[in-house]
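Heads up, the thing below is written out as C-alpha cells.
Here the complex is missing a single protein chain, while all its other protein chains stay put.
And then chain A:
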Amino acid sequence: MIHFNDVTKVYNGNVKAIENMNFTVEDGELVIMLGPSGCGKTTLLRMVNQLESITDGDIMLNGKSVRHSNKIEMRRNIGYVIQSNGLFPNMNIEDNAMIVPNLLGWDRKKMRDRFNMLMELVGLKPDEYRKRYPHELSGGQQQRVGVARALAADPPVMLMDEPFGALDPIIRTHLQEEFLQIQKELKKTILFVSHDIDEAVKMADKIALLKGGKMMQYAEPAKMLNKPANSFVAEFVGQDRVLKSMSLYTVRDLANALTLKPVMESPDSQNINENLSLRVAISKILNQEADQLIVENDNGTRKGSITLDLIEQFLHREIKESV
C-alpha cells in the first residue's frame, strides 16, 4: 500500500511542484498518474523511492515512512521501470536483469532460475537472450527486459515512469496487454506515470489526474470518463470520453445489464464475441458492417442481438449509475 499524506514539494523555497497530495494506492492496485507535462506526476513518483526529496508531509509505504527508511534498502524492494529502459550496455541481459538479486547476494542457481522464469513471463526465450547485449535488442525487447529487471527481486511495489512511452503504437499496445496479463497474475501494487489517456483507461484500476501539482480527480476510469469532477478533467479526458468509456465495457456487461433483442436472421447482421469491448461493437455498427450484432459466447452459442439503440440505453444507464 502506498499512502500519500499531505505530500508537498517546494523548489527553491517558493515554486510549489506538488501541493498537499493525499491519496492511497491499495495493495494489488494499478494506479496511473495522468496529467499534462509539468503537472508533477513524475516528481510525485520519484518521491516514493526518494529520488526526489519530500518538502512536507510523508509517503507511507506499507505502513513505513519513506522519509525515515534506509533509501538503498527501500529502493531494492521497489521495482523501478523508466521510459528509456536504462539497461546497462556494459552488462549482458542476464546481468542486467539480475542486478538487484546480485546486490542482495542471491546464489547463482537461484538467480538463474529467477532469470529463466522472468524471461518466460515477459515473453523472451531465456537461453536466446542470456548472453546478448542491450544494443542487440529492439526497443520493445529492451523494455521487456526492463520490466523483468524491475520484477527480479519480486518487489511488492512497482514504480513505472512512462514505461511504454517510447515505443511505436503497435508494440506499445502489445506490451500493455501483456503487462496487464502479468499484473493479473502477480497482483503488484503499481504506481504508473502516463500522459496517454487511452493507456490509462485501458490499464488502470484508478486514475489520478494531476494539474499544476494538485489532484484534479482520483477515480476509476469509468467514473472519470462518465462523470468528470470539473471542466479540466472533462477537457483532458477528451470530447470523445463517452466513446473511450465504451472500451471499458464488454458486450457481456451489456448482455448482463439489459435484455438482448431476439436474434433475427438478416443479411445485415454479424456475429460478435461477448468478450469483445463495446467500442468494437459500436464501430462495427457505425462502419455499416452490420445493423445488428449477434452476440455469441466462446462456444458459439447465440445469446441474442444488439443494436445501436440498445448500446445507447446501456450508456445512459451506466452514466447515471456512476453519478
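Some notes on this structure:
Rule of thumb we're sticking to: a contact is a pair of C-beta atoms (placed from the backbone, for glycine too) under 8 Å apart; a residue touches a chain by one contact, two chains touch by 3 or more; residues count from 1.
By our rule, contacts and distances are computed from a predicted model.
When the listed names "ABC transporter permease", "PepSY domain-containing protein", "Aminomethyltransferase" or "SnoaL-like domain-containing protein" are checked against UniProt, the chain not shown comes out as "ABC transporter permease". The chain not shown here is touched by just one of A:24, A:92 or A:116, and that residue is A:92. In the complete complex, the hidden chain is touched by one of A:72, A:170 or A:286, namely A:72.
Only one residue in the set A:6, A:56, A:136 or A:154 touches the chain that does not appear here, and it is A:136.
One chain is missing from the display, and on chain A it is touched by residues 46, 49, 51, 71-78, 80, 82-92, 99-100, 103, 133-136, 149-150, 159.
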